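Handing you this structure, nothing more for now.
Just one protein chain is left out here, and the rest sit where they should.
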Amino acid sequence: MYKNVLAATDLLSVCDTAVLTAAEIAKQYNAKLYILHVLESSYSGKYRHFVKHFKTGEEIVSGAEYEETVKEELDKTCSEALKPYSNYEIKVTAGFPWEETLRWARRKGVDLIVLGPHSGRAEEKGVARVSGTIGSTVEGVVMHERCPVMIVNRPIPEERLTFKKVMACIDFSKSCECALRFAIKLAQKHSSKLLMFHMVAVPSSPRYPQAELEAEINAVTKKLERFCETIPKGIEHEYSVWEGTSPYLEILKYAREKDVDLLTMGSHTREKGEKWYVGSAVEQVSSRSICPVAVVTDPKVLLKIEG
Amino acid sequence: MIDINSWDWDTGEKLVADTGGWKDKFEWVEEFQAGPDGEKVAAIVKSGEGEFSVCVNGEPWENTFDKIWHLRFGPDGRLTCIVQTEMEWTVAVDGQTWENTFGYVMEVKFSEDGKNICAFIQQDGQYGAATNGEPWENLYSDMTVFAITPDGQHTAGAVRPEPLGEGEIFKFQDGCYTVAVDGKAWDKKFVNVWHMTFSPDGKKLAVEARSNLYDYTIVVDGVSWSESFPCVWEPIFNPKTGAIVAPVRTAGEWTLAQDGKIMWDRFFVQCWHQMFSPDASKLAAIVAPKYGRWTVAVDGRPWGTTFGDMVTDAVFSPDGTRIAAVGKEDYDWSVIVNDTVWPDTYDVVWRPVFSPDSQNIAIKVEKDGLQTILMNGRPWKRECEAVWDPVFSPDGSKMLVRSIENGKYHRRILPITEITG
Amino acid sequence: MAEGQVIDGIYFNEVIEDAGLDEGTKKLTPEKIERVINDVLKGETGARLKTYVDTCIHCGLCSNACHYYLSRDKDPTYSPAGKVKQTMWEMIKKKGRVSPTFMKRASQIASTQCCVCMRCAMYCPFGIDIAYIMSVVRRICHLLGITPLYIQDTAHSHAVTMNQMWVKNDEWPDTLQWQEDEAREEIPTTRIPLEKEGADIMYSVIGPEPKFLAQLLYQAAIIFEVAGLSWTMPATPGWDNSDMAMYTMDSEIMGRVKRVHFETARRLRVKKIVMGECGHAFRSVYDRGNRWLGWKMHPFYIEHAIEFYYNLLKSGKIKIAKKYEEPVTLHDPCNVMRGRGLYEMARYVVSEMCADFRDMQPNREHNYCCCAGGGVINCGPPYKMTRMLGNRVKAEQIAATGAKVVIAPCHNCHSGLEDIVSHYKLGTHVKFISDILYEVMEKPGAV
Partner (left out) sequence: MHGLYNFVRGPLAWVAFILFFGGILYRLISMLLGARKKDGVVFDYFSLYYGLRSIFHWIIPFANRNSRQRPIFTIVTFAFHICLLAVPILLLAHIILWDESFNISWWNLPDSIADIMAIIVVACCGYFLWRRLTQPEVKFVTFASDYVILAIVAAPFITGFLAYHQWFGYKFMLILHMLSGEVMLAAIPFTRLGHMFYSPFTRAYMGSEFGSVRHAKDW
């Protein structure tokens, strides 16, 4: 299913969960693993090669030598995760984490990107630019990347990476069709159970009449079933429609309750502001979820991933 | 060279393709390219979602690619482009790709007869050249300049055999760059190596080089001129004697030097694009005789007419008696022949073309978005969406004109009297 | 950075380690210094320098022009004339017989304590061009091999690749194709036409755009697409209009780089060159590189991004969908304001895009330099505090506007101001015009 997996990490002192997870996944699929580290810099303009030395904190100009040092450091830090799996390559570069992630993903023909919840430091400083707006690495990558992006928040036990329970968050948008298709592929591969979820937005007050709510939930459940007609026979699946006010909270609650192994969501730049799953929901869910979150945007890429 | 005698010089007008209609067939049609003999017109087209192809005379290639760029006809009429499939780049010739693929293909050059197609390639972060798909055995961690012999048998590049890290200024100043010919590097290294020129027979190679931050010279097959200068520009070979001539700067002024010795007695504010007449009896260059004024100097004597913006594309007539060049003043382009400016100005003027008997000069020009052919100062009566450089018949009596008018690509053979009247 | 101290009898107002200067100085001999200084004074300069030196009456009126002087609590070693005193006057007086340490200090002053912004030329009653004098000092330092390390490395990059960032021949077209792909996701018809001979416009940018700021290429592609213009970008060296060799005064390389740029436009038979939001690159094509090559002006009309956007908005080729709401201010980059007088056009563009525009005081040609220009930021991390402490006035100027966004239509200004903003904790963002234009413009073909 994957030939090239890329993990982006901004940590050097500890092995990032993104690297650990990506290494596990690469192992499963016998894929080549790329680990990208983008050097920390306080510049958001042309001087991204003025970077902060990871040991001294001093501002220096990055060069082949320093990149090599960082590479060795990263290799050492992650040796436990990486050594058993020799088919990997570490790339250290200056630039913007999200842009370099995209650049290397494209250059190496990557079909799965694994990220931490955010390349936090870049975000704190507000230095990652996304089409003129400020956002995190995750947002930048998700908005532009077309291969699935998996966001991992905390270490995932190996056995859970076979994704026995895959949850798909459905808001009936085009991009969540992609998410659904991706979830189906995974389910086929791992004989997983699919959990389709949708939240009906209810106003918190005045109280929503119960009857209306039930009627709506019924209607939406039907819609959800129709939407998910493409699920091939033989894949175990169930539908859930919950009421709530804040999608990300309900998604997280549901995922915890059902003990899902992977959450899939759709995200698409142009739909920003129209659908409630995209944008902030992706951001919120991915930064809080216990299980990995896979964000999928482009159906074309999924076609290329062989079942 | 190409035998243009074999081209059809009799059919007066031929509608080759309804290029305007291609837009209905394809989602997207890029710039048109016309074949040297005029029989073909081609463009990169988007043939489907994420799929590109090349349409020739209305028919797309069978192959499609993820990406295509740099579509050009070779001198022998073969149509080449740089293509990508499955993240790998290569060159496609008439729809057939080279067997080898590369990390990237930056540039494609043709031998004069078009038989050899040479490409500047990158493979696994290493750089070099490939001829007809065969890359050098040795590739280099960096290569910046790419040159080929006239027959395309040999390729050369400015390469850096050793690694060089950022900020290693002293190592750089010791010299890290050299020239690789067919993948084999010269022993001697330089601070910089720039423009390189092969001799007409392809046996010698002359390059511009800087031996430290301040001394510039010309290096021939690895051996520097004994003289160095504060700056030099690109060298050329005397086609008869094999001597090398390059513009050099001394005391803030420019002139020409031959094999290291100053050869002109005049100095100029600028001097470049030197060229020999076909019999090598004359040497001309584009010069600035005074600050901000440009003209052509023949054997060191500048023309009286000067232009403020630039003079470019100077061409010797086959008999060596005339020079035609393009001049630009206040952003208007015009043509100047032997110090006489043709009357009209244009938005753009292309390179002048002499007839084989040196009597006529034809040039592609553009004004207000319409292109036409200018001959001896008189415009052709048709104003076209696009025309290509005119080609004279071997006897000089006719001219091949390739053009697109109202969305139709025509190949026309005109008696030259049609324009000259 | 240590406080000022006297080394070998020479006063250094800042003591900074820089391998380019330190190692270079070690190789100097008094004879070499004397020869090079006199070669430059006699061979390369003439009446202009002499007249400037003879005319200056040491009145000190230029001091108020300099952001370093104002920000450094009026320390006279940072005043324009003070910098000439510590460099050129002494070289002339001693007929070149100055010490290696003196030259090291001279290089520090000329390369890192002067942004050659030319503001002082407007404060000298006689119009003495101190930036020119500092350039002559830099020229001498270049010939002596004592130029700060990182800008020297950048000059080497220009010499090898004809671009500023060691971008290799494949990386450039590859990045354009990548950004074209990205832009097509937004507007499917978008193209970045490579090597399109006969296009109306050649768009040229600076090396860092493909290296780190590919988004700007994306934005440019969208702007050209929406405006429906005939344009192209070269796939060969010559695409980069920047030129740090101009600031190290390696004039031969400056000329070479500019020649390739202009010859590329000529080869592509375009009608004009439009360039991205960069200031020093404009200077190098407009009145430095072209002049060294013998062009009184440039052989192709050069339209800076500000003028380009101005024309697009004025002609209605680009329309604004919804104005930018946050309060913005505008930084006037010296090279296109003092250097080209584009200030009214910039104000028109900003006012069209933004609902709340607040001007800095002083502004237009009197605006303070970003303290990154003139190659100073290119001298790298060792000089960061030189720039921070050297431009408090800019921070005060920005803070006084209360704006949330500083628009800086110049790469060096952008990066320099970003540093200022974070050092002085101003809490503002720095943006290019194109960042905002891209955000607020109508995009009819977008999906």
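Going by the order they are written in, the chains are A, B and C; count residues from 1 in each one.
The rule is short, and it goes like this: a contact is a pair of C-beta atoms (placed from the backbone, for glycine too) under 8 Å apart; a residue touches a chain by one contact, two chains touch by 3 or more.
Small disclaimer: the values here were computed from a predicted structure and weren't measured.
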**Message:** By the document's own contact criterion, which visible chains does the hidden chain reach in the full complex?
**Reply:** B, C
**Request:** Sort through C:10, C:121, C:260 or C:305 and give me the one touching the missing partner chain.
**Result:** C:121
**Prompt:** Of C:244, C:337, C:353 or C:407, which sits in contact with the chain we cannot see?
**Reply:** C:337
**Contact set of chain B toward the excluded chain (per top definition)** = 252, 291-292
**Item:** Contact footprint on chain C, counting only the chain that is left out
**Value:** 44-48, 50-52, 54-61, 63-65, 69, 74-77, 79, 81-82, 84-85, 121-123, 125-129, 287, 291, 296-297, 337-341, 343, 362, 365-366
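We adopt the following convention: only the chains that are shown with their structure count from here on.
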**Asked** chain B to chain C: how many Å between their CA centres?
**Response** 33
**Request:** Please compute the C-alpha centroid of chain A, do the same for chain C, then give the distance between them in whole Å.
**Result:** 39
**Fill in**
Between the Cα centroids of chain A and chain B the separation in whole angstrom comes to 49
**Fill in**
Touching at least 2 other chains, the residues of chain B are 166-168
**Prompt:** Which parts of chain A, given as residue numbers and ranges, touch two or more other chains?
**Reply:** 49, 61
**Message:** Can you tell me which positions in chain C touch chain A when the two form their complex?
**Reply:** 150, 153, 165, 175, 178, 182, 185-186, 206, 208-209, 211-215, 218-219, 377, 380-381, 384, 411-412, 414-415, 418-419, 422, 429-431, 435-436, 438-439, 446-447
**Item:** Parts of chain A lying in touch with chain C, wherever the complex brings them together
**Value:** 42-50, 58-61, 94-96, 99, 102-103, 106, 125-126, 129-134, 144, 146, 269-270
**Complete:** Touching chain C in the complex, chain B uses residues 28, 30-31, 67, 69-70, 103-104, 106-107, 120, 122, 127, 142-144, 160, 166-170, 172-173, 177, 191-192, 194, 210, 213-214, 216, 230-231, 249, 251-252, 269-270, 288, 291-292, 294, 308-310, 312, 328, 331, 347-348, 350, 366
